[in-house]
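The complex appears here without one of its protein chains, the remainder shown in place.
Chain naming follows the written order as A and B, and within any one chain the residues start at number 1.
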Amino acid sequence: MPLFAQITNMLAALFLLVGFAMLAQRRIVHLINLYALQGGILALSIVTVGYGTHQESLYLSAALNGLLKVIIIPAILYRLVRRLGLVWDRENLLRVPTLLLAGLVLNIFAFNAALPIAHLAGTINHDTFGIALASVLLSLLMMIVRTTALTQVLGFLSLENGIIFAATSVTYGMPMMIELGIALDVIVGVFILGVFFFHIRDEFDSLDLQRFDRHEE
Amino acid sequence: MIAQVGHDPLDLTLAACAIWLVLAAASLALSRRPRALRALFVGGSAGSFLFLTAGLRALFAPASHMTLPFGLPQLAFHLHLDPLAAVFVVLFGFTSVAISLFAAGYLRHEPTAHVARMAGQYHLLLAAIGLVLLADDAYVFLVAWETMAWSSYLLIISDDHMVQARRAGLLYLVTEHMGAIALMLAFGILQSATHAGLAGYAFPVMRATTLTPEMASTVFALGLFGFGAKAGFLPLHAWLPEAHPVAPSPVSALLSGVLLKLGIYGLLLVTLELLHAPLWWWGIVMLVLGLTTALFGAIYSAAQNDMKRLLSYSSIENIGLILAGIGLTVLFEAYHMASLAALALMATLYHTLNHAVFKSLLFLGTGSILHATAERNLGRLGGLIHRMPWVAALLLIGSFAAAGVPPFNGFVSEWLLLQSFLGATSFPQPYLNMAVPLGAAAVVLVAGLAAYVMVKFYGISFLGQPREPALKAAEDAGPHERTGLLLLAAGCLFLGLFPAWTVDLFRPAVAQLIGPAAAQDTLAGNVFSCRLHAATQADYRPLVVLGALALVSATLVFLLRRLAPAPLRRTDAWNGGHEARTARMQDTAEGFGQPIRHVFASFFRMQIERPAAAETTPVYASRIEDPLWYAIYLPIVRSVSRLSEWVALLRRRRIAIYLLYAFATLVILLVLTP
Partner (left out) sequence: MTDRALALQFLQSVLVLAGAPLLAGWVEQCRAWLGNRRGAGPLQPYRVLRKLWRKELVVAHGASWVFRGAPYVLVAAMIIAGSIVPLLAPILPLAPAADAIALVGVFALARMVSALAAMDIGTAFGSMGARREMLIGFLAEPALLMVLFTPALISHSTSLAAIVRQLAATHLLLYPSMAFAASAYVMVLLAENARLPVDNPDTHLELTMIHGALHLEYTGRHLALIEWAAAIKLVTYMAIGIALFLPWGMSATGSLSGIAFATGLLAMKMTAAGAALAFIETLLAKLRLFRVPEFLGTAFMVAVLGILVHFLLGT
């Protein structure tokens, strides 16, 4: 196996590992750090793919991803956390071991579901598709079980990471325009959500989503 | 017909059964002579020894068959002794030698009438067990099976002034009968598929026919239920923790060590011998059921306070592991991975034998404790190592064996089981490849919990300070009991230290069920080692481990005596500087189980009574109940009683109504007749 493919596989594995760590982590600041780490791994893996397939455009994509996900969005989120005074997430809807076990089952499912799809793709390195799919599912799981708005947003952001990862690992890069579009969407999304958080808090005195449910009743 | 193939080992086993029957009859004649009654048990032990030697010889002889000159019309009774049965003959023979010897000493304090009754029932039970193993047709098998159920029921309720004992016995009997009905149906289906009339009840005829997958699966399901009721798979386990504590200890040992194993024997007989072409999903069902049972048993046994209940839950755990081993065997066999199937079967049989030996040892040990202290609650024991050095030393071996640590025997089978899980990675289905190795994690979790349970059992009963003043008068076991315990402990050590020899005992049975080639090349080794063949190079040498342990410790003792000869001084315990220290400050059994209750809280149905802050006489109590009892058993009871209420509606007190029923039935039948 060529070295670059090995490194991609390794990065894919680390990507998934961080996804798992996010599922288990309760502290919001650490969650943001993990998100930044995941972004960094994503950028590195794009660089590796770019190097391996000689697509210079991917370097630009990597730089963009790195800038956005390692520096800008985490910085915004840190500011939000500080301004909103959040440290801990409330308890999850499920206990952490149960949650991780569910994540594990999702993984087995995703890996097996990806096998036939990945073989259709026919690129050099289709193994990582299963990992990308698993990360997307893990992020969705995280969004489901978390109880505060900010952690759900982090789940959403990590989901987006997973999609970009799937794109680069399976098809070796999307057209630049799409990628730029997604990046723009994400950053605008984060800004809007930031504004929303303040409104939500002013309205309900909390970012706890379980309270919203109670207000509806 | 008799002299067809019939040869020595089978004759010997029959002789042993005859001895037991004679002893059972003799107990009626000797019902007023306690010494003679106890001598009967020594005689029973001799019978067991005969049985054991026959089994050992039968292992390496070709299977022998015998047709008795009597039986049903058109169905003479068939007996056989093949390698699979021989493995269980050896298991039963060895454990019952020790149990009978123990019983001879144990019963010396019991009232004579009681001993007489027990002697009769006990030897009848032994003969029935022997006949179950020798049966070669469904009829003999079921007759022996039912005799076994009845005689063991009578033994369980032998303390019949205890309400608990009667209730436990009833639960046992009902479960057994449900199981027996399932077995009758299973054998019935097998027989009808042979199209050979009554002769189709003979096992060789059943073996020669092939069933459709649907029929085979039905037989499998019925067999799993029927034998599961005997072995105690979830959710048919409920009788175990009720019946074991109330039965006299030798009987508990026999129940746990041998009777549960007959369920395993039956399951192996049906799934791998009579149905000989298993489907893969049977394996999955048994694997999942087995691991769930094992985990359930382990968690619950860690939460028990009664030492015999704790051990009986631990039996459930071990039975679960054995079932998981059978599941793995069937899974491999269904995918034609013969050498792995052979490995998994070796692990299964090994664990079956191990469990029989160490669990009998532990149950007999609780008998000695019970005699010395009249106390089953762990929270009222403690410090017995000083008063009962023999029992303490021998039970330490049993505890290590049950915890599955090297170089004791529990570890060997665990090692084999884990190795077979590790091989489970080349199935044609990717889901199986990813999911089955996770079973190994469950096995290790169960083993870790077993170690927890054994530390609790041994540490609380034998170590520490005596929790009650009466314990200071406890007496060690007598010579008969000691011999029984010693035999079983020696068995634990032998099985732990000489795995290669033990594996050779199972090789013929594996050849019978899986195939001779696979049996030959699965495991190798000499006195020192146990080595997996071909695929993996793993190696385990318990003698070297034990030798190194002993050598290094001895060297250290010697060197330290020389180099650091500081004197030894006895004083009060340091206890972190706290002066007050009474026996009541030690962990009770409840306290020791607290982490388990906390970590696995969602598994229990738990009631905790906590004292209020200002209470002057605070009481803390926690009660743990089996959620399956509420989820499964009680609904069944309720629906049965509802059903019987409906039936009661049909009963009017006037005789004319009944005559009307009879009349209507007659008319309907006449109408239906073509």
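By definition in this document, contacts are C-beta pairs under 8 Å (C-beta built on N, C-alpha and C of every residue); 3 or more make two chains touch, one makes a residue touch a chain.
These figures come from a predicted structure and were not determined experimentally.
In the complete assembly, the contact with the undisplayed chain comes from B:Val557, out of B:Val557, B:Ile608 or B:Leu659. For the chain missing from the display, the contacting residue among B:Ala25, B:Leu72, B:Ala208 or B:Val599 is B:Val599, taking the whole complex into account. Considering the full assembly, B:Met434 is the residue among B:Leu56, B:Met178, B:Ala196 or B:Met434 that touches the omitted chain. Residue B:Val444 is the one among B:Val444, B:Ala490, B:Ala511 or B:Leu628 that touches the chain not shown. Touching the chain that is not shown, out of B:Leu28, B:Ala113, B:Ala277 or B:Ala548: B:Ala548 (per the contact rule at the top). Residues of chain B that touch the chain left out of the display are 382-383, 385-386, 396, 400, 403-406, 411, 414-415, 418-419, 422, 425, 430, 433-434, 437-438, 440-442, 444-445, 447-449, 451-452, 454-456, 458-460, 463-465, 529, 535-541, 544-545, 548-553, 556-557, 560, 563-564, 566-576, 581, 583, 585-587, 591-592, 594-596, 598-599. Within chain A, the residues in touch with the undisplayed chain are 1, 3, 6-7, 9-10, 12-14, 16-17, 20, 24, 95-97, 100-101, 103-104, 107-108, 111, 114, 127-128, 130-131.
We take it that only the chains that are shown with their structure count from here on.
Per-chain CA centroids place chain A at a distance of 51 Å from chain B.
Those residues of chain A lying in contact with chain B across their complex are 108, 111-112, 115. Listing the residues of chain B that touch chain A in their complex gives 430-431, 434-435.
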